[in-house]
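Of the protein chains in this complex, one is absent; all others appear in place.
Chain naming follows the written order as A and B, and within any one chain the residues start at number 1.
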Amino acid sequence: MSLTTYVEAIRQGIWEEMEKDDRVFVLGEDVGIYGGAFKVTAGMLERFGEWRVIDTPISESGIVGAAIGAALMGMRPVAEMQFADFISCAFDQITNFAAKCRYRWGAGVPIVVRGPSGGGVHGGPFHSQNPEMYFVHTPGLKVVCPSTAYDAKGLIKSAIRDPDPVIYFEHKFLYRRVKEDLPSDDFVVPIGKAAIRRNGSDISVITYGAMVYIALDAAKELEKEGIDLEVLDLRSLLPFDKEAVLESVKKTNKVILLHEDTQIGGFAGELAAIISEEAFEYLDGPIRRITAPNTPVPYSPPLEEFFLPKISDVVRVARELYAY
Amino acid sequence: MAETKVIMPQMGESIFEGTITKWLKKKGERVERDEPLFEISTDKIDTEIPAPAAGVLQDILVKEGQTVQINTVVAVIGDGSTKPAAEGAKEPTQPEPPKEVKGPAPVAGPTAEAEKTSPEPAARSRPSPSEEEIRSSPLVRRIAKEHNIDLSALAGKGTGIDGRITKTDILSYIEQPGKAAPAAPRKPEEPARGPKAPPVPPTPAPMKFTGDVERVPLTAMRKAIAEHMVMSRKTSAHVTTFFEVDCSRILKAKEKQQAEFERSSARLTVTPFFVQAAANALKRFPVVNSSLEGDTIVYKRPINIGIAVNLEWGLIVPVIKNADEKNLFGLAKALNELGDRARNKKLTPDDVKDGTFTITNPGQYGGLIGTPIINQPQVAIMGMGGIKKRAVVIDDAIAIRPIIVLSLSFDHRVIDGATADQFMADVQKQLENWTV
Partner (left out) sequence: MKSNTLTRDAAPVSLPPEKTVLDMLYYMKLTRELESRIERKLYRQGKIVGGVYVGRGQEAIAVGSCIDTRPDDIVCPSHRDMGAYLIRGMSLRTILAQYMARKTGATRGKDGNMHMGDLSKGLIAFVSMLGDNVPVATGIGLSFKMRGQDRAALCFFGDGATSRGDWHEGINMASVFKVPVVFICNNNQYAYSTPLERQMAVENVADRAEAYGMPGEIVDGNDILAVWDAATRAIRRARSGGGPTLIECKTFRMTGHSAHDDAGYVPPELFEFWEERDPISRFERFLTQRGFIDKSGIGELQQRINHEIDEAIQIAEKDPFPEPEDCLKDVYFESPTEQ
């Protein structure tokens, strides 16, 4: 059984949806002839033709706006942002048009806007961002961040089938580093459900995206000292699995919130507030956050290494929290 | 419908007040719906306002030149049947300020006060003065409350940072008999035991040292060790047996092979000899290489001997896997590697798991013998005392020999004294008859 990489899983997911539903189509920069900057859409033009795999001008606002228009007419567009960083160029169309149509006039906008986010590839400030929170902050949207190949495929399908606009952030660092054996059936991963990656009893580490692997590696180290981490992978940020979060906190009574996104306005702040509001009496220690600092993503390797949360950060904070 | 209120409209999102510049109708005059009724002036626009309904202009509540907030009732249109209000009109009703008001904040006072009364540090809001000195956590307080425990009972016994009472502390406290008073009320049939049941003495309060102290919280490792030691003692029926062993032959062998081993980068100490002897003996006495799970003795096929290593930050037991398959050289090498890795904190989880028997060295600082605690879930542990030259009796003559006292702590649930002694006799015989 060959292993499927995370990026291939996304490609398969989109491909399979396009096969079974001819309302689904792809548009974006370099998605057709080139097969996508990261080859997510490789082979699709040949298979589905130029009216379902559309190479566009450099026009993120145009791309998303056109997707919205097509979706209003009943199509199911999958719009690619070549790097998630560029999604800011389409901010208005996403947050003011797509997100508010149903609320205002009952018109659903079933678009998917997807793109590679995250750092660790020497990409610098404009090719490494984690822009998820701008959209988590916008009611009417859904936001997902898969961390495994299985989830990447299952969530892209859920996103395409969802009647509301879904922003799908795929972590570029994981594209080829993460692989697994995928089932051959038509499986989906529901939006809004977390997954426990490691059961543990001492401290809950709640995280998503590439940081899931940082948490798991830290858990292996801490095991040797008798510290048993539980790792909860959120998978979806909007909606998110509040039940799973609270359940984990109630079980271990100590929690670390970990994300690659910067600190202020990051999802950890939201979770910390919710945990404090709804599980205060289950806390045996302060809620700890591990995030990137409040700076743009730097380029030079020592700077980027400083910026990104590391295994040693998780180990250090876990030890402190364990001893509290 | 008797009356229609005429209001000052909002002429723009940022407008919050308007001035009546002219009334186009007089009180008591008839007015048609949509007919111009009065003129206003605002920051953005001057305009005339049409009447919202037909009727008689019953009351004019705001005079020309007066400025009022939007949504203020400025006039009332009646159907002509009610009397107009008295002259010298009352103050126009000021409605609540609308939400969109963007002008100067109408009420600065209450907001400022609200800011001043931001929540005070949690400690001050606690009612009980003794609780102020006791640090715990929301979880601990809840557990204490659920079990009717006054946290002052644990004062000074917290194992968290700065003596904080942790979840483990309170849960352990609860496990002690008599501590957790159940919240349920006492049953009335209690005195039915006898005519005069002796009074149950109250549980004595734990002794507390009242002198000067320094509090140092346990490290994670220390805590793990502490928990393990207590648990092991509670689990196994510990008995320790002692054997004296003459080390002359193994010391000679060591001397002879040391140089050769060093050349192959293996430091040779006395320990590999004991490991090999133990490994061979375990082959012959498999019950010493087992575990007890419930009612089942689990005999383990591999012989994985752990060697306790004392580090400055604690105790760790790396394991030599399949020790019986290694020769002296192999054992020496394995010991070196594990020891180095242990000291450099490079042990992997694999290095410390799946041990079946443990050897410890309490004699390394000169002690005579030790009574080691079994390394769960094993059933025996061998302790090496210090090697000392002593006068012994051999063939009725006194000789000087290097003597070590070996101790074997064993789990009497599974291993009887006879078996333990036979095992140790086997070890002793190997060591005293060592040939290179």
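Everything below uses one rule, namely that a residue touches a chain if its C-beta (ideal position, glycine included) is under 8 Å from a C-beta of that chain, and two chains touch if they have at least 3 such contacts.
Quick caveat: nothing in here was measured; it's all calculated off a predicted structure.
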- Message: Given the contact rule set out at the top, which of the displayed chains would the hidden chain touch in the full complex?
- Response: A, B
- Which listed residue (A:Ile14, A:Val31, A:Met44 or A:Ala67) would be found touching the missing chain in the intact complex? A:Ala67
- Hidden partner chain, touching residue among A:Arg11, A:Arg52, A:His127 or A:Arg289: A:Arg52
- Which one touches the absent chain: A:Ala37, A:Met75 or A:Ile274? A:Met75
- Where the unshown chain meets chain A, residue by residue: 25, 51-52, 54, 56-57, 59, 61-75, 77, 92-93, 96-97, 100-108, 139-140, 142, 162-164
- When the complex is taken as a whole, what residues of chain B touch the one chain not shown? 7-13, 15, 34, 42, 44-52, 70-71
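Everything below uses one rule, namely that only the chains that are shown with their structure count from here on.
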- Starting from the mean Cα coordinates of chain A and chain B, work out the distance between those two points in Å. 30
- Task: Enumerate the contact residues on chain B facing chain A in the complex.
- Result: 137-142, 160-161, 164, 166-167, 217-221, 223-224, 347-349, 352
- Would you tell me which residues of chain A are touching chain B in their complex? 220, 223-227, 253, 280-285, 319, 322-324
